[in-house]
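So the structure is just underneath, and the comments pick up after that.
One protein chain is absent from this view; the other protein chains keep their places.
In this document, chain identifiers A and B correspond to the written order of the chains, with residue numbering beginning at 1 in each.
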Amino acid sequence: MLETVLFFALALLAVTAAIGMIVHRSPVYSVLMLIITLFSIAGFYVLLNAPFVAAVHMIVYAGAIIVLFLFVVMLLDLRHESDRFTLTKFSRVLAFIAFLVFLGEAILLVKVAFIDGGLDIGLGGQVSQLGDTPSIGKLLFTAYLLPFEIASVLLLVAIIGAVILAKQNLKPSQ
Amino acid sequence: MADFIVGAVEYLSKFIFFIIAVLVISPVLTWVERKQSAVMQDRIGANRAEILGLRMLGLFHALADSLKLFTKEYFVPKGADRLIFHLAPCISIFFAVMGFAVIPHADTLIISGQPVEMQIVNLNIGLLYFFAVLGMAVYGVVLGAWASNNNYALLGGLRASAQMISYEVSIGISLVGIILVYQSVDLMEITRAQGDLLFGFLPKWGIFLQPLAFFIFMAAGIAETKRIPFDAPEGESEIVGYFIEYSGMGFGMYFLTDFLETILIACLTVTFFLGGWQAPFIDGWILQTFSDSTFLGIFQLNNFILTIVQFLAFVFKVCLVIFMMMTIRWTLPRFRYDQIMNLGWKMLLPLSLFNIVVTAIIVYFIG
Partner (left out) sequence: MNGFEFDWIAIAPFLILSVLGFAVVVLGISFPKMYRGTLGTIVLVGFAVAFLASLQSWDDARLAFGGMITADKFSSAFSCIFILGATLTIGLSINQVEEKYLLYSDYFALVVFATAGMTLMASGTNLLTLFLGLETLSIALYVLAGFRRSNEFALEASFKYFLLGAFASGFLLYGIALIYGITGSTDLTKISAYVSSEGILGSKMFFAGFLLLLVGFGFKISVFPFHLWAPDVYQGAPTPISAFMATGSKAAGFAALMRFMIAMQSTTQSGWQDIIWVIAAATMILGNVIALRQSNVKRMLAYSSIAHAGYILIGVLAGNTIGSSGIIFYLLTYTFMNIGAFGVISYLSTAEHEFITLSDFRGLASSRPFAAIAMAAFMFSLAGIPPLAGFMAKFYLFSAGVKAGYVWLVIIAVVTSMISLYYYLGLVVQMFMRDKEADVAATAPLQPAVMIAISIAMLAILILGIFPSRWVSLFQDLARSLM
C-alpha cells in the first residue's frame, strides 16, 4: 500500500520534473529539474529493492555529472534563452511520429503489465537477496569480472580522450 | 501497547541523539571556536554576553550570535534569482543534516526485551548513503553563489565546488580501505567490528589498522567542509567568498552548515577510525558489575548504563576530534588554491590508491 503511494508520488514528481526540465527557459532551472528527476529515479530503484543502485545513481549522476553540467551552464552565464526555438513543419511531423511511437509503446507496456499479468522472467523470489551490496560485490567479482575490468579500460580511454581534447599548452615536439 | 512503548522509547533515544548532535553541539561550536582560539592566542576572547549577571565563560555569546543573525535584515540583491537565492542555504543545511541519519551512537538498547539499534536509520548501504549526501552538498554552495548575481561570488562558488568534488574522491577511496578491513559497508557493523582486541590489548580501531587512511580522511574531510586551511572558497579576509551576498539568517544557515559538516566529519572519523561508541575495557566491567534487573520497567539495568556510557564515549570522542580540527584551524594559514588542488589530486588520491593496494594485499594474505 505504502509502496503504491510512494510509486505514484515519485512517478508524478519524475514526470513533472522532466517536463519542467524541457520547458524551462533558464538553463540552471533545467539542471535543477534534472536533479529532481534523477532523485525520483533513485527512489524507484529503492522501491525495486536495489538500494545499491540507488546510492550509486545518486553519487555518480546527481553528485558528479550534474555538478559538471552546472559548471558549464554557470560559466557560460546563460541566464534566459531570449530566442525561442522555432519548430519547422518537418520537425512538427517528426515530433508527431515520435509521439505516436511512444504512445504505442506506452499502450504496449500497459497491456503487458496490467492485462497480461506482467512478465515472468524466472527470477522468482531471488530479487530481495540480490539488491544489497555484498551480493552485488560477489557477482561483480566472479560472474561479471570481465565486463568490470573492461569498463576500467573504457574509463581510461575516456580520460585520455578528455585530456587530449582539453589540453591547453601544446608543447612543440621534435 | 508494548510495541508502542518500544517504538516511543526508540524514537525518543534517536531524537535525543539528533538534538544533541545538531542543535546542542553546533551553537557550542561557535563558542568553542571563539574561546579555543582565544586560549591558543593567549587572550581572553568574547566574554561580555551575560544573562542575569552570569557570564558563563562566554557561552551566552552563542545565543547572542543567533539572535543577531535572526534580527539582521535579510535582503535579496538586485537581479538575483529569487527562488534559488532563498533555496540554496536550505539545500545546504538539508544535506548536511541528512548525513547524520546513519551514524551509530551506541550499541543495541534493549527495550522491553526487544533489541533496538542505536542508529537513526539502519541502511544496508550505510557508507554509500554518506557518499551520496556528500556529493549533493556541493549544490547548496554552487547554487547560492550563482543566484547572488555577483561575479565574485560565482567565482568563489566554482572554487568551492571544484574543491569539494576533488576531495570527495579521496574521501571515498580512503574509506575503501576501511571497508576492506572491516568487511562491511554498514556503519553499525564497522563499529561493532572495532570491538575486538588486537594482540590482546590494542582495540581494533581504524586508526591502528589504517593509519594512512585516517590522515587522508581527516585532511580530505577538513577540505570538504571548507575549513581553514582549505577555506580558499570563503576567503574571509582577503578574497570574496560564495556567500558574500547573504545576510541575516541566510548567512546564518551557511554558517550553521559549516559547523554541521564539521560535526558530521568528526562523527564519521570517530565511527571509522576511533571505534565509534566502543568503550574498550569499560563495557566488560559494566556488564559484570551491574545486574540484569529491570530498570524503570522497560530497560535492563546493565544494558541501559552501558548504552549511556557508550553514548558518552561517542560524544567525548567527537568532542576530541572537533578540538583537534579547531586546533588545526587556528594554527595553519590558508592554502593557495592551486596548492589545494595539487594536494587533492596529486598527493591524496595516489596515496589513498596506494593504501587500498597495500591493504588488499595484507587482507588477502593475513585476514
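A few remarks follow.
By our rule, a residue touches a chain if its C-beta (ideal position, glycine included) is under 8 Å from a C-beta of that chain, and two chains touch if they have at least 3 such contacts.
No experiment lies behind these values; they were computed from the predicted model shown.
Seen in the complete assembly, the chain not on display touches A. Chain A residues in contact with the hidden partner, per the touch definition given at the top, are 105, 108, 112, 119, 121-123, 141-147, 150-151, 153-154, 156-158, 160-161, 163-165, 167, 170-174.
Here is the rule we use: only the chains that are shown with their structure count from here on.
Distance between chain A and chain B, defined via averaged C-alpha coordinates, is recorded as 30 Å.
In the complex of the two chains, the chain B residues touching chain A come out as 81, 84, 123-125, 128-129, 131-132, 134-136, 138-139, 142-143, 146, 154, 157-158, 161, 165, 168, 184-185. Touching chain B in their complex are the following residues of chain A: 26, 28-29, 32, 35, 51-52, 54-56, 58-59, 62-64, 67, 70-71, 74-75, 132-134.
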